[in-house]
Structures are given as structure tokens and as C-alpha cells.
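First up is the structure itself, then whatever we jot down about it.
With one protein chain removed, the remaining protein chains of the complex are shown where they sit.
This part shows subunit A:
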Amino acid sequence: MRYAHPSRRLFLAGLGAAGTTALLSGCVTSGSSGKSSSGGGAVTFQSNLSAPQAKAAMEDLVAAYGKEGSGRATLNTVAAETFRTQLPTYLTSANPPDVYTWYPGSVADAYARKNLLLDLGEVWTSSPDLKRYSKALTTQCTSAAGRKVFVPSTYYWWGMFYRKSHFAKWGVREPKSWDDFLDLCDKLKAKGVTPIGLGAGSNTPWVASAWFDYLNIRINGADYHRRLLAGKQRFDDPEVRKVFDRWQEALPYFDPDGTALAFQDATTALLAGRTGMMLIGTFFADAAPKGALDDIDFFRFPVIDPKVPLAEEAPTDGYFASARTGRRDGVFDLLRYLATAEAQEIYIKGSSGTVLPCHPDAEDAGTALVKKGRKHVEEAAEITQFFNRDSSDALQPTADTALTKFLAKPKSIGSILTDWQRDAEKIWKA
């Protein structure tokens, strides 16, 4: 019996110590202090790019950084949805991953305001590459408090995508104005083709937000759009109502299964010619067969009011780092590398190649589609990101509910907007 006591005590004491540690680290409401400025080991790199081509391209990028010799990074790819919901937990944990793929602008600023992002001022001043980035990108990567918190890498654009061969077969052409667009829809409908595919069903209801964004920036302008998404305007304003009045004009041309299919399935319908066109970002190319890519083209979302400055949705992607990183020097080194033309070209070569590099000297994939996309973005007077990037991930579900309800019950728009404002206020006040 006697010999059992010390081991039991030791065991229980050990368990108690482990439990105390777990309690302290598991206390969700407690804060935890930052760590030392620099430590050894590979930089941990958390990525949400889980689509096969994008994931492989990120692996190439990390391998190239390792070969370059100045440091090492370990890549951890997490499914996009899991990454999004876990990001606040990563950033507030005591031992967070060091570098993350994510978005600049209001999304990064929300974390920067809570002192969760590493100040990257030193990276921006020491990197010869970042000094050459456009002013717009520099502003986008600066927090409201004036600190650099983001390093951009690539951007892509949203547009009305279609298949060139199908448009030729149906004898239709790209429209310029809203009236041209409705005429095109009529022609396609007369040929037995569903004019507009959507893909806001299953787990991708957010795709419908692109229609809201574009109609709003075409009717009320990008500035109003940003103010609305920041809670400085109301969703039940008459200006927002105008957006839905226009949308109702196009509604009869939408695929009736638009809220039942995920965007990947809607892409299949587009490529197969069951639908004529689709408002989507270039990321849909990841779900398209390589052979079909050469046949894909797009046109600008039609102009509704020529007096409103032309704005386009062109979300930027890139990286930020945790303020609690223990490997600050390694993080700075990795981010300096990711800002180089070489790094961005490696990513573009490994992925579907439909994104554009942020570095002014980096080469894009060089296809006709990408060249047109670059021109499309450069011609815009203003750039917006996307609903959740210009507002917050927390506000996105309110848009999903309001917009899918509008698509099913357009006549209830009055109550839909009242409810949207009510739901949005809860998020802004949270």
C-alpha cells in the first residue's frame, strides 16, 4: 500500500497541474500576453486556400521560400469555412500561427483595432518591392490607425462570365447598358436558354451579394455602398430600395434553380449552355475544366447611370500576421519574400492562373482573359472588394437571408429591408 501513495500523489499532482494549465489556457474570456519579439523555428503559415490548384500553388510557394535560404515556413491548409470561423480563435490564442492568408481593408482593420495584428511597418519600409506597389494598395493595407497591417499578393475581378462559342451560336453580343442587357436576356430567353445563372444555393448563398453590390455601386456609387456596409446608411433607405427595383427588372431572367444550386453547379450549367451568363469572380475557374478556360469570356456589369463613377469589384488577397507571434523576424522575412514578383509568379503558375499579381513587375498568366481582366480593373474609377470584405463576415449572413428571401418573394421587399436593417444593427452593436 505504501508504495502506491507517492505514485498516486505524483499522478494526481501532475494531473492537477495539467488541469490548471488547461484551465488557464482554456479560459475563453481571459486575455493572454504577447510573446518575445523573435524566436527560432519555422514560421507557421495558416492558409485558407484549400481548392486543389490553389493549395498546390501555396505548397510550391513555401517550398520556393525554403530553397531561397533566408528562412523556413510550414504551411497548414485549413478548409475555407473552418478557417473563417476559427480566425478569431487563432488570433486570440496564446500560441497562434504566425502568418495567415486573408483580406485587407475593413476585414483586416477590424482585427487591427483590437491589437491582434502585427505592425508590418518595418516590412513595408525595408522591402524594395512593397515601395513600388500602387497607392491604392498601400492605402488598402493600412489600418484606420495608420499602421501597415497587410501585405497584398494577388487580386481578381468579378464580371458577367459567358462562353464565347455559346454567344456566337446564339448570335448575341456583349451588352453595354442596362437596357442592352435586358434585351440580351430577352433574346436568350426566346432561344430557350435561361439567361442568368446564379449559384446562391446549398452552401454558397453569398454569391447573391454580388448582384446587390453591383447594382448598388452602379446606382448609388461606391462611396454610398461603403457607407451602407459600414452602418452609416440604413438598409431600409429609399436608395437601397432603388437597387431592388432594378433587380426586379432582371428577376424574370434568373434561373429558377438559382437559389437551389451551389455556384460550382451553376458553373456547370453555364459551361453546358443551360444558362447564358453568370455574375461571378474568377475563382469559379477552379471548378471549370481546363479545356473550357479558353472559351470563357466576360463583360462589365452594365452601366445603369452614366453619371455614377465606374466602380468594379476586385477583391485583393494577401497576408497578415499575428501580433502574438514569437517569430517576428522570421515573419518579416517571409512577408518580404511573399511581396516579391517571383513569389507571386510562382503562385500564379501553380494555380488556375486567373488572378492578377499585385506586384507591378510580376507577370500574369498572359491569357487573353487575364489581359482583359487587368484592363477591366484598371479602367475603373473605384474599386470595391465584396460584401463581406467591405463590411464583415458577421454581416454576411444578414445579406444571405435578405437576398435569398428577395429572390423568392420579391414583392415583400419592404419588410425584407426592415428586417435586414434590424439584423444588421445587432451585428454593428455587437
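In this section, a contact is a pair of C-beta atoms (placed from the backbone, for glycine too) under 8 Å apart; a residue touches a chain by one contact, two chains touch by 3 or more; residues count from 1.
Going forward, contacts and distances are computed from a predicted model.
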Per UniProt record, name of the chain withheld from view ["ABC transporter permease", "Deferrochelatase", "PEP-utilizing protein mobile subunit" or "Phosphotransferase family protein"]: "ABC transporter permease"
Among A:V243, A:L261 or A:L369, the residue in touch with the chain that has been omitted: A:L261
Touching residue (missing chain; options A:K114, A:K290 or A:K371): A:K114
Option touching the unshown chain, where A:T74, A:T92 or A:Q233 are the choices: A:T92
Contact with the hidden chain (one of A:S202, A:Q233 or A:T367): A:S202
Hidden partner chain, residues of subunit A it touches: 1, 4-5, 8-9, 11-12, 15-16, 19, 22-23, 26-29, 31, 85, 88-89, 91-92, 111, 114, 116, 201-203, 205, 256-257, 259-261, 265, 393-394, 396-398, 400-402, 404-405, 408, 419, 426-427, 430
